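Other chains of the complex are left out, but the ones given are in their true place.
Letters A and B name the chains as they come in the text, with residue numbers starting at 1 for each one.
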Amino acid sequence: MNKITLDAARIIVREALDHGVKARMKPLSVAVVDAGGHLIAFERSDGAPVGRFELAFGKAHGSVMLGIGGTAQRDRAEAQAYFIAAANAAYSGKLVPVPGGFVVRNAAGDVVGGVGVTGDTSENDMAAGEAGIVAAGLVAEG
Amino acid sequence: MNKITLDAARIIVREALDHGVKARMKPLSVAVVDAGGHLIAFERSDGAPVGRFELAFGKAHGSVMLGIGGTAQRDRAEAQAYFIAAANAAYSGKLVPVPGGFVVRNAAGDVVGGVGVTGDTSENDMAAGEAGIVAAGLVAEG
């Protein structure tokens, strides 16, 4: 699979949301973007705050644009905050540098897109995102 | 129903996309927003250009912000282009004034959100959106 189809994006979104429900997490929101950082699919769970799209999309988009997942972005932000602040401005605010953002690769290791999950703790957001990406037969770099 | 639940949003998106497939339209994209113009769900069909989110969201968001659907926005734009241009700027570009944008009301007539469909002709975008909104038991103001 050299790109994330809509069918694959639906699997990612649904599995991530289902993972959150089963694990009794707070209401999650999930964004899936293509290899250019453009939105393919998004869903916000009932009960989540209204501003979730911007955060989920920012995690997914920023991961693709920088080529590193949310955990690595957080580490960079803690070591060198001004770099992440500058990247954020360069990407017009479409970057949210915390866990829950993923670069998504296919089996060959090519970047095929990104995923952003938001709503619970960083660890839980990550677990839900990984569940979705793996269910779609793809590789998560969180 | 005083708000669009995620289940309802999924029905709107799926029925609109299915309508497009059955009617042999070009690949459609559909955005559903709440009564504040915030994204609940979005899907972009395989084969659609990468910039579809901004157009579908702009149709949905602009309809909610102005309180009128895409057809009325188009008529206003043709009569008074500078007003729609100014509204577009006031809403930071999140307004796409053509058919395919809908204000969505419940049976009581309250605005519960907006929908934006893009990908084919204005008439076809409208037909697909109406199919989705009606399938969710809601009222489309296109």
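Brief remarks on what is shown
Just so we're on the same page, a residue touches a chain if its C-beta (ideal position, glycine included) is under 8 Å from a C-beta of that chain, and two chains touch if they have at least 3 such contacts.
The shown structure was predicted, so the numbers you read here are calculated from the model rather than taken from an experiment.
Depicted are 2 of the identical subunits; the complete assembly encoded in this structure file consists of 4 such copies.
In this section, only the chains that are shown with their structure count from here on.
Within the complex formed with subunit B, the subunit A residues making contact are 5-6, 9-10, 34, 36, 38-46, 50-51, 53.
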